Structure formats: C-alpha cells, structure tokens
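What you see is the complex with one protein chain gone and the rest in place.
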Amino acid sequence: MSRSYRKYLLHDKFPLFWCGGCGNGIIIASLARALARLGVEPHRVVATTGIGCFGKADDYLATNSIHGTHGRALAFASGVKGANPDLTVVSLMGDGDCATIGGNHFLHAARRNIGITAIVSNNLNYGMTGGQYSATTPLGEYSSTSLYGNPEEGFDLCEVARAAGASLVARGTVYHVGVLDRALEEALQNPGFSLVEVMSSCPVHYGRRNRLPSPVDMMNHWKTRGVPISRFAKLSPEKQMEHFPIGVLHRRDRDDFATRYRRIQQDAGGVRS
Amino acid sequence: MNTLAHEDTCTNKRREVVLAGSGGQGLVFLGRLVGQAAARAGLRVVQTQSYGVASRGGFSKSEVIVSEAPIAYPMAMDPWGVLALTDEARRMYRQGESANRLVVFDRYLSSDPEAAGERGFPFTQESRSLNIEGSFNLMALGAFLALRPVVPYAEVLSILREDGSARGEANVEAFQHGVHLAGDS
Partner (left out) sequence: MSAQRSFVQGNEAVVEGALAAGARYFAGYPITPSSEIAEMAARKLPGVGGVYMQMEDEIASMAAIIGASLTGKKSFTATSGPGLSLMLENLGMAIMAEVPCVIVDVQRSGPSTGLATKPAQADVMMARWGSHGDHSAIVLAPSSVQECFDLTVRAFDLAEQLRHPVLVLSDAIVGHMREDVHFPEPEALDPITRRDPDVGPEEYVMHADGADGLPVPLPPFGSKYLVRANSSAHDPSGYPSADPGLARANIRRLHDKVEDAVEWISDYSLIGPDEPDVLLISYGASARTAEQLVVDPPTDSRPALLKLRTLWPFPDRVIRDTVASFPGVPVVVPEMNLGQIVREVQRVVGKEHPCYGYHRSDGQPIEPGELHRFVEDVVT
C-alpha cells in the first residue's frame, strides 16, 4: 500500500493522546487510508468532532476541522454540507457524542440523508469523564455510574440509523481492520448519510469493569463477537445473541439532501440546471 | 368614487383607526390593505395586529396609524375611527372618551340602536342580497373609509383591482357598495 495516507495525518502531533489499548488510533488510520485511496485532497475534507475521547480525533487530522461542542458534530457538519455539498464531510464521534447527547442530531441527519459520513467510535462508555454509562452501554454492564449493573438497555446504533433513513449503514471493529477500511471507503463515496459504527476498545474504563481488563482481552472480545454479515445471517438465533454483524449492513437508494435541494433552487431560478 | 370629500387625508395629523371583531373576519387583511394604500399614497403608516390564538377565533383587531410625519408610538391611543364587526368590539370602543371617535358597526351582528358617535349599517344583509357575502368585510371597510377617510379610496381600489380573481372582483364591488352606503345615508 502506498504511504500517501500520511498526508492526512498531523505527524508532529504524535504520539496519540489516548490510553494504551484504545481503539481510536486504528479508526483514524483507517479513515486516512480510505481518503488516500479515494484521492480526496486534505483541503477538500472537513472533519467535525464534538467532545469526548474521540472528540479529539481532529487533533491528528491534516484536514479542515470543526472541533465543536458536545454532541453537535453532526449539526455543524449539516451546515457545512448544506452550504457546500462539494466538500467531503466526516463527523467523528464517540457513543456519548453521537448516540446520547447528540442523539437527536443523529436521527435527523440520517432522516435528511445529508451527505455526511458519521464515524462512531463506540467504546460503550464515557471514557473521557471516567467511564460512566452511555446510551450504548448494554443492559446489566458495569460503569462508574452503574456500579450495580446498567438498568437501561443500550441502543443498536445501526438499527437506529437504518430506521431513521440513513442510506448506508456499516459496522466494523478495531480488530477487523480490513472490514473497516472497505466500509469507510464505501461510506465516503455514498452521496447521502452514512453511519460507520466502529466497536472500539476501552480497556481502562469499560474493559476493567467488565472482565476485559487488558488491550488483548478487548481485541479478543471483538475478534470473537464480530461476524461478517453474510456469515451472521446463517447463525442460529442463540448464536446471533452472542455475536453482532459487521460489514455494510444496509444500503438504501434515495436522493441525498443536496440533490433534492438543488432541484428546489433550480425551480426557484436560483441555479442553472 | 368622488361622492365624498377626503380632505382629512391631507393633513399631517396622526390618525388612528382600529378594525376590530373576531378571528376569521379578515381584520388583519383589512389593516394591511389600509396600510398599503397609505404607503402608496406617500403617507407614513404603522399597522399592528392581534396575534396568536386570537387570529383563530375570539377577539381580534388590527390597528392602523397614518400620518404625514414620522410616527412614534405604533399603537392606537385614542382611535379616531373604529370599525367594530362584533358586538363585543363595539362595546369595547364605544366607552372611549374621545368626542371625535366614530364607531361603525354591523346592524346584524350588533343590534343595539345607534348611540352618539356610532353608525350602524346592514353590511351582512346587503352583502347577502348582492351574493357577495364573502366580501362583507370589504363593504364594511368601504363605508368606514367614507366616514373616516384616513387613506384615499383610489389607492384601496387600485390594490383590490390588482387581484384579478372572482374574489377580487367581489371585493371591489363590495368596497364600492360600502362607500355608497355611507354616502347615501
């Protein structure tokens, strides 16, 4: 593989800020590789982030960026893409940012099918603030605010995105990097809204409290739980309960927001057809 | 349309009128019409309106202030004329202390006999007999402006005529009929 993906990264800002065993660096590298393969110039890319561990993703990207407020990465991105559909817009969020405080923006960005690639590093808890439970923490699991087990059920973000209208929904893990690379490449080419959920490791907070205390434990966890969608479909219902599908889970052919709005502009005489 | 003088339109005095009744009677439309006519006539004008649930029924009003000089306070303080299209509106404004105030009302909608400072007209019946009931409010406005000429009729008519629809024609007819009702009485 060519090393050209390096131009998307701020090498002078390394080493990464995140804890040992964190999956975030793997996701950023995968994004950089996908951009390199597609040949998008860094100055044509806008990365928006919110707050939280993965909210610092833009610190390492040599692209334009909006490091915004907590949960609002998709709202900033919607303004960027709405005003200039020619830009490549990616929103990098954690599960707290995207699924929890930003859940409403997530629903509506998917509903609008606006051309943003939402990349969610889902580590099943709030890492930055000390490992509290989020909207994706599974029922019964432990966190610094669910010491007796989480009383709430977590979202399946891919199902939420599909129901809300996203035109591409994919899931990867930080172990299955090939799957992730391909999913990101396809998502970045989708004109409408794409979700790429990445199951990511947080051994320091999530893992330590849920019997996966080391980086290797967490990697093994993803390795055994993540099953390519084609194979997942053939598993028995009991087996499916213990696993989750990875790869591109859902594609839907529908016009994106820019295409639809351009028609409105043409009808109003604001742009030439 | 020159049956009535409108010398009062040509002073720089502040003139306040209130168009009051209930939601759905098109009072905001009337207010905008008067305001637009004033602006076309080169007058300074402010129009305000009741807003919110009032425009979906219940008491509703539109106020228009016309002057040759810039207008400071944008609401009516002592209206010179009131078009009252409900009994409630009529009672609300006839208690005013202004000696100059005229309250124009619809005899069908408010049946008490005329008191000093009031003029009642059969707008509802007339508009029904002419089969232009939907333009009853324009008939009322025509009569009102004949008695309280804050804007030239010609401007109102030219705006009404710009709407070439059947409704627009009915509005023109109703407005002119209203002017004559007031002029003949």
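Chains: A and B, in written order; residue numbering restarts at 1 for each.
The rule is short, and it goes like this: a residue touches a chain if its C-beta (ideal position, glycine included) is under 8 Å from a C-beta of that chain, and two chains touch if they have at least 3 such contacts.
Predicted model only: the values in this text are computed from it and were never measured.
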Sole touch to the unshown chain from A:N84, A:Q189 or A:T224: residue A:N84
By the document's definition of touch, the residue of B:V17, B:V46 or B:L83 touching the omitted chain is B:V46
Of A:D58, A:D95 or A:D256, the residue touching the omitted chain is A:D58
In the full complex, subunit B touches the hidden chain through residues 14, 32, 35-36, 38-40, 42-49, 51-53, 69-75, 77
Absent-chain interface residues of subunit A come out as 13, 42-44, 46, 48, 56, 58-59, 62-69, 72, 75-84, 86-87, 104-105, 107-108, 261, 264-265, 267-271
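In the analysis below, only the chains that are shown with their structure count from here on.
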Whole-angstrom distance, CA centroid of subunit A to CA centroid of subunit B, is 62
